[in-house]
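Excluded from the complex is one protein chain; the other protein chains are retained at their positions.
This part shows subunit A:
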Amino acid sequence: MARCIPGKERDALLAAARRIFNWSGSKKLTGVLSVFCRDGLPGYIYVEARSNSDAQAALEGIAGVQAWKLTLVPIDDMVDVVRVKSHAPKINPSSWVRVRRGNYAGDLAQVVSVLESSDSVEVRLIPRLDYDAETRGSRNGVRPPQRLFSVDEARRSDPRGLSSRQNEILWRNDRFINGYLHKDMRLTSLQVENVQPTLEEIAKFAAGEADDGDEQAAIAALASQAAAASTMDGVDEANGLSAKDLLPGEQVEVVEGDLAGVVGVVRGIEGDDTVKIAPELGGLMRNGRTSVMSFPARQLRKRFRAGDHVKVLNGRHRNETGMVVGVADAVVTMYADVAKQEIRVLAKDLRVSNEIGSGTGGGKQGAMVGLDVHDLVFLEGNTVGVVLKVDRDTLTILDERSETRTVGQQSVRPARGGFERTGVDFNGNPMRRGDVVRETNGARRQGTVLQITRFVTFVLARDQTSAGGVFTVRTRQLEAVNARKNTLDPYATRNNRAGNDRGRGRGGSRGGRVGNLRGGRDPLIGKNVTANRGPYKGYMGIVKDATDMMCRVELHTNARIVNIEKEKLVVKLPSGEAIPALEFNNGPMGIGGGNSGGSRGPSNNDSSGGGYRSGGASSSNNAGGWGAPPRSTYNDTRQTPVATPGSSSYGSWDTGATNNSGAGGGGGWDTASTPSGNAGWNTGSTPSGSGGWDAVASTPSGNSGWDAVPTPGAGKWNTSATPSGSWGTPAPATPGGIPQTPGGPFPQTPGAGTPAARSYYDAPTPAASGGTGADNDGGFFGWATAGAVVQVLGQRGTVVDVSSERQTASIKLETGVMQSIDQTTAARFNPRPSRPQKGDRVIVVRGAHKGAVGKMVGKDGNDGFFQQDGAENWSVEPQRNMVPYNRNY
C-alpha cells in the first residue's frame, strides 16, 4: 500500500502497469502480481508482490506516488481492499432502462449499444419534441407527449437544421433513426435496475414502427423490421423476472444461458437473485433423481400453458383472473373471467391461481363503499346501475339505458338487500335474481338475472362480451325460460291471495296464528353468521330462514344449508362486531322486539294472558279456591307456585294468598296487575332471551317475582317446591290449564288480562290441571336418583345415593365434597336438577319412563326428545322430567 495524490490513482496505476509490461520479458519484476487502486479508497495505490523491494521497484519514480512510504496493508483491511464490489448491473444492447432526469425523466429507453471504455450507452427513446418550441429555443414547461419524430414537422419549423446521413436523420443536434431519438447517455443518468417496463410501454415502442405511415418508415422499411425483431428480444428482456416474483412450486423455463429451454419447478430462492430449480427433463437426472440447479432469476421466465387459470399480480389488470389462451414468449394472452375479454399480460406478472377476481376492486383496494362487481347501485336521482368494474376510486357502471359510464365512488349509493328484490315478468310471474330469462322481443337475448328492480333488470348473458356480458332490459320485457310453476312452494297460494286482496294488509290473512312468522321477517335472515359451538363450529354462512330456536344457514364453504341452533350462532356485522344470534333479535338493528315479550305481548294477552290473573289476582274468590284443593294437587302441578310438598306449605300458601289480597297484590300472580309486578315480568322479557320465566323465577328483585310472596310459607314453596324452578316452569298458566311454553319466544305478559278472559279462566280451579300422577311428590326426594346431576348451593353435584326410604341422600359436589341431605335440610340446600343440554346423557325422573336412562337428542321449548338406551326411536318427554345423568360419580 502506498500513498498517492488523490485523483491520480488511475494514472499512477496505468504507469505502473505499463512499466511492468515493459519489464515483463526480463526477470526484473516477476515478483509483482498485480497493481490496483480502489475508487472507494482515494489516495492509495496497492501493489501485490512477493516482497517489499519488488513492490517498491514497481512504483519507483511514478509521478504522484510516494513509493518510499510503502507499507503493508493492515491485516484488518486486507479483505476489504480486495473484495470485488457487488456486480455492476450488466447492460446489454436491447435491454430496457429508464431515464432518470431531464425532459425524458421516467421514460422507457432501449439500449442500442454500449460504448466501449466509457460509462455511456447509446439508447433510443420515443422523442418528446415540441418542434416550434425547439426552434424558438424556449420551453414553456409543458412536457410534450411521446411521439415519433416527424420529418415534416421538423422541416416546417427548422428546415435548415435538418440533414440526413444513411438512414439517420439529424435535426438540431439530435439523431433520429426510424423516428426514435438516439442519444448517448451516461449510465449514471439511467435507471438500470428494476426497470419493469409495462406491456403498454413496450407496445408503444413496437407500435412506433408499425404505425408510422410516413415516408420515413417507407425509407427505412428494412431497418424497421430489424428493429421490430430487436423489440421482440426486448420483450424477453422485459421479462425482467426477479426472484421476488417467484414462489416455490411455480413452473419456470430457462430462457438464457447454456441451459436455455430447460423447464423446471422452483424449489427455493437464495438471496436476491438466485433461484433453485428442479429441472423436469430426464436428461438432467443424476443417480435417478433430478438435481436442484441454481439460476439467476433473470435467466428464467414463468411458464404457462393454455388452460391455466391465472391471476394478474401487477400492472393495469392487477387482481384480474382468467384462463390462459395463448403464450407468445413472455407475453401471455388470457381470457378474463369477469370482463370476458382477452387481455395481454407479461408472464412475470401472472401466477397460477384458483380464485376469481375482477380487477382492482373487491372491496380491498380503497373501494370504500364496499362495492363489488355486479352490485346494484343508485346513481343520481332514482336511476340504478350495476357495477361492471371497480377501480381504485372510480366505478364503471352500466346504467338503466344500457350505457356504460365511469363515475366516482362518491356519486353512487349502494343498494342493499338485493335478495328481497323481485320483479314481475312478461307473463306476470315473479322473477328474482338467478332466474334464467329471455327477452320477449328484440334480439331475444338470454341470460341469468343479475339484479332486478321493478322497472329494469340487469341480465348476465353467457355469450355476450360487451359490458362484461351484462345488458339492461325492462323487467316487463323478460320472460322466464323455464317457468315451471313451483308447486312445492308452501306459500305459493298464499302469495296469490296476498296479491288479490292486497288492500287488506298482511295481518288479516294471517289470522291469530301464534308463531315466529308474525310481525315479519326474523332480523337474522340474510345475516352473516358464524357457529361458535357444535358440529358446525367455525363455519360461516348466511341465514336463510330462522325460527325462534333454529336457523337454516347456508354455509359459505360448500353451499349447503344446514340447521343450527340459534344459541350456537354469532352474527357478524359488517363492522366486524360479533353478536350472539339470540341477542341480535332485540339488539343492534333496532327492529324492536324480536322475541322480547314486550312488544309482542299484547296480542297474546287476549287469548291467554288473562289466565294468570285469574289464577291469583282476584284474590277474594281465588283464595278459597287455592286453599281448598287437596294437597296432591299442589304436588302434582309442580309448575304452580303452590306446588309445595311439605305439609306446612299448604297452610302457608293459604296465608300467602290472604296476604296477597290484603297487600293489594304484593306478589304472586297478582304482581302482574301492579306496576312493580310488571317490572318483574319484564325482566323475563329482557334480552336474556326466551327463558323469560326463568328469569322471573330466579329474580332476586324483591317485590314482584315469585320469591316475593311475603309469607314464610311462600318462601318455603319457593325453595322446596320448586326444584324445578330452574326449568322455568312455575309460570305456565297451569291454573288455566293452558299449555304455554315458558321457554318460548313470547312470554305472556300477564298484565293485560281482560275481564272477559278472567271470567273464563276463573272457572277452572287449579286442580283442573292436576292429576298428572303422584310420582313426583316430595320435592328433591321425590325424584332424586343416584347419578342425577344437580345444582346445590350454586355448585354442581351428583347424587351418589338415596336411602331406600327416601329420607336421606348424599351428593358429591364437583369440589369433591360429599354432602348429606335429609328431609329437613333439603329445603336449605335446595338441590335442583341440572338442566340437560342436547346430546346429554339423561335419566328420566318422573313420568311413565321414570328411571329410564338415555340421551336427550333434542329439545323444543319445554319438551325434550328422549332416546332411551338401546331404543331406536325417541319419545317426547318434558324437559323437567329429565336430569343429566352421570354414572361415574
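Worth a mention:
Please note the rule applied: a residue touches a chain if its C-beta (ideal position, glycine included) is under 8 Å from a C-beta of that chain, and two chains touch if they have at least 3 such contacts; residues count from 1.
The rule is short, and it goes like this: contacts and distances are computed from a predicted model.
Missing from the rendering is one chain, named in UniProt as "DNA-directed RNA polymerase II subunit" (options: "DNA-directed RNA polymerase II subunit", "E2 ubiquitin-conjugating enzyme", "Nucleolar protein 2" or "Ribosomal RNA-processing protein 42").
Looking at A:14, A:63, A:306 or A:817, the residue that reaches the missing chain in the full complex is A:306. Of the candidate positions A:324, A:371, A:524 or A:582, contact with the hidden chain is made by A:324.
Touch with the chain omitted from the figure is made, among A:256, A:400 or A:860, by A:860.
Mapped onto subunit A, contacts with the missing chain fall at residues 305-309, 323-326, 333, 335, 337, 341-342, 356, 462-465, 484, 486-488, 490, 516, 545, 547-550, 552, 559, 561, 563, 858-860.
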